[in-house]
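The block underneath contains the structure these notes are about, expressed in structure tokens.
With one protein chain removed, the remaining protein chains of the complex are shown where they sit.
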Amino acid sequence: MSRGSLVRGGLFVLVLATLPSFGLQHWFLNLMVFVLMFATMSSAWNLVGGFAGYPSLGHAAFFGIGAYSMALIFHGHVLSNGYEPFLLLPLIGLISAAVGFPIALIAMRTRADVFAIVTITFLFMVQTLAFNLRGWTGGSQGLSLPVAPFPAVSFEEPFYYTLVLLLCFTLLVTFGALRSKVGLSLVAVRADEDKARGIGVRVTGVKVLAFCVSVGITAMVGGVWAYYETFIYPQFAIDPLITIAVVLMTFLGGRATLWGPVLGAFVLEAGQQTLAYRLGGSQFYLIAYALVFLVIMLLLPRGVLPTLGDRLRQRRRARSVDSTSGGVTPMAAGAAEPPVALRRGASA
Amino acid sequence: MTGCNRLRFQAPALAVAAVMCLAVSACSSSPGKATGATNSKKPLVIGASVSLTGDFADPGKAVKAGYELWAAGVNAKGGILGRKVRLKIVDDTSSPTQVVSNYQNLINQDKVDLVFGPFSSLLTVPASQVAKRYGYAFLEPAGGGPKVFAQKLDNLFFVQPAPVVKSGDVFAAWVLSLPAADRPKTAAYAELDDPFSGPIAESIRNRFEAAGIRTVYKQVYPAETQDFSPIMAKVASAKPDVLVSGTQSEDAYAQVKSLVQLKFSPKFMFMSNGANSPLEFPSKVGAANTTGITSAGDWFPGSTAKGSAEFTAAFVKAHGGSAQTIDNSSAEAYACGQLLEEIAAKTGKLDNATAISALHHGTWPTLLGDLKWDSIGQPQGEFHLVQWQHNSLAPVYPASIAKAAPLYPKPNWGG
Partner (left out) sequence: MHALVQGVILGVLTGGVYALMASGQTLIFGIMKVVNLAQGAMVVMSAYLSYQLFVSFGVDPFLAIPVTTVVMFGVGVGVQLVFLRPLRRDDKSELSLLVTFAVALLIEGLLSITFKTTYRSINTSYANSSWTVGGYQITVVRVYAFALSLVSLGLLFLLLNRTRFGRAVRATVQNPDSARLLGVESEKVAALGFGLGAATAAAAGSVYGLLYPFYSGSHYDLISRLLSIVVLGGLGSVGGAVVAAVIVSTSSAVVASTVSPAWSEMTFFVILLLVLLVRPQGLFGKVGRGAL
């Protein structure tokens, strides 16, 4: 089973990695760059919002912190080969995780609803700081980064591959967490934090760790974004809509699943960019977006993958009742999705 | 825990399928429209991304209206060099991410012949980088902030008379041209913190301070400021002779309303934007309160610059209203089109390389007046000073274009 899922994951990565060699158009790689950004951020958000059940609305603040760190480091510099910003990404991730640490300590004293509000408040604070600390950030004038010196023919590729690496890293972290004690603890926190504490789960440590890793990854994506855009300013480097998009993608694909956020990002980001481009003149874009949002929440509140999984399981169960070889599949199905199963058990 | 989740199989498969679908569409749509522009029967396709939703939606729509009016007009005359103009205008939702994707798509997917710029400096910077990468000329009517020119791009041309920062300098020039006894002695500055408003007031302040006009109050305020009473109360208590407001739109209205409520009327008043909106401004602050307020403009109703009458007639025909209700952004967008016509007329061809090299030389008449650029796309002209008199905006300075004498000191509110 483990080998199987690794093989499938590897296949996915292989497709991503070889994609640019098919001589695809620039516009397509450009779209993929943004899709991968959101896939990575959704997967990172999933660690906190999906597995631990703490719906952070403040992740965009860390996206912005990453973007501004990148801009501050390279502002006014001339790049020799253009890869320096990518090499510094781990540092940016660490800085942001360090910023996230005290925030997590304060914010995670509260529970879901209030946590969401506290984190979005933090987001607005960071945005205000970006506006007001003009000496550093340039305020509303924005901050430029050096333009990447890559040739126009393959301009997008370095960004693309960096993001593929980041996405793989995030998926591996999630995969590792899923099958480790940390993952189990997170699920327990989500199900019932007090009980989890009662049975000896180191609740605070686990939550804070998940938050720091999650925001560190988000910040790295922010750094790549800033470099790709070459110019950042507070409204869009620290934009609540980034968080909302990430949350929506995770919910669409399926919270607390490995592949759900990735699927959500592929569908929504590609869909949204194309919609805005194609629907051009009409203003129904916002309404369409809101309706998609509502339909997902009402019809697929647990996301596409878990819902599909349930369907599949039911069909298998029905089949296994018919056949005599039952017994194995129901067990597999029962264990198929621990988060939901646990959650149901706890809240019943 | 468990690993035998059936979903693990499905999910990557779905994701791979999604990638494949996109990739197939990427390949299949590539050869389609990509034939050379040499065929003179082919329409001339011009792409532009403007904000139709989001923060810049309204000025974005005004820009779109300008592009469309020009295209309709030029097509009625038979197009450019025998080619009909076809516009492809898409929405960037006021987002820098989308604007990058849009120009990528316009240039590499739809393979448009030429592009025009978006609205706002904030979107112009990332967009112009994409255009630069693929060698497109970037005529843009609405991105004139310092960061745009700091890129030092040779393919970019800001289609307004002067960089935004300098648009208020005409007010400073007028004030300093007055007899010494009439000049203000003290000044207050209220500046919106954004790239196109605050810097205008700062530029005026530099010139005023150099000329000995004392600064008694200065305040920069954030975009989300709703209450101007505290700021205007401080302005009122500082009693400056001149108030220079680096404003955008609604903040200009709110400043005037607060000043009226505080019953303080300075002798001179300049607002960088908002006050030059012929329809909105009097309706928001009350027509009687507008008299004497000055602002900067490039195009104005009744201008005799090249194509202005034609533009005005077309606009009123298409959108109703009167010349007084036309937004300057539409005129600026229209001017981008005029430039293309002139390049074609002058050189006999129209492609990106020709446009870039042509615009770097000589002077180009448009409905905004004569434009010319330096090597990094900064226009080298000057804005006009406009003033509210008898419930309408009139150009008052410099004398060469003035339609009325400047009125000073500004009369009290309501009179």
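The letters A and B name the chains in turn, as written, and every chain counts its residues from 1.
Everything below uses one rule, namely that a contact is a pair of C-beta atoms (placed from the backbone, for glycine too) under 8 Å apart; a residue touches a chain by one contact, two chains touch by 3 or more.
Source: prediction; values computed, not measured.
Participant: As a test of the contact rule: which chains in view would the missing one touch?
Facilitator: A, B
Participant: Thinking of the whole complex, not just what is shown, which of B:Glu209, B:Glu224 or B:Asp374 touches the missing chain?
Facilitator: B:Glu224
Participant: From the list A:Leu6, A:Val114 or A:Ala152, which touches the chain that is not on show?
Facilitator: The single option touching the absent chain is A:Val114.
Participant: Tell me which stretches of subunit B touch the chain missing from the display.
Facilitator: Against the left-out chain, subunit B lists 53-55, 57-58, 193, 219-222, 224-227, 229-231, 233-234, 237, 249-250, 253-254, 257, 260-263, 280, 283-284, 286, 289.
Participant: On subunit A, what residues meet the omitted chain?
Facilitator: Looking at subunit A, the ones touching the missing chain are residues 53, 55, 57, 106, 109-114, 116-118, 120-122, 124-125, 128-129, 131-132, 240, 244, 247-248, 251, 283-287, 289-291, 293-294, 297-298, 301, 343-344, 347.
Note that in this section only the chains that are shown with their structure count from here on.
Participant: What whole-number Å value describes the gap between the mean CA coordinates of subunit A and subunit B?
Facilitator: Averaging C-alpha atoms per chain gives centres 36 Å apart.
Participant: Can you tell me which positions in subunit A touch subunit B when the two form their complex?
Facilitator: 1-2, 4-5, 8-9, 11-12, 15-16, 19, 22, 24-28, 30-32, 34, 128, 131-132, 139-142, 144, 147, 152, 155, 178-179, 183-184, 225, 228-231, 233, 235-236, 253-254, 257-260, 262-263, 266-267, 270, 273, 276-281, 283, 285-286, 305-306, 308-309, 312-313, 332-333, 335-338
Participant: Mind listing the subunit B positions that touch subunit A in their complex?
Facilitator: Those in contact with subunit A are residues 1-16, 18-20, 22-23, 26-27, 29-30, 52-53, 55, 57, 64, 89-93, 95-98, 100-102, 104-105, 107-109, 122, 125-126, 129, 133-134, 145-147, 150-151, 193-195, 198-199, 222-223.
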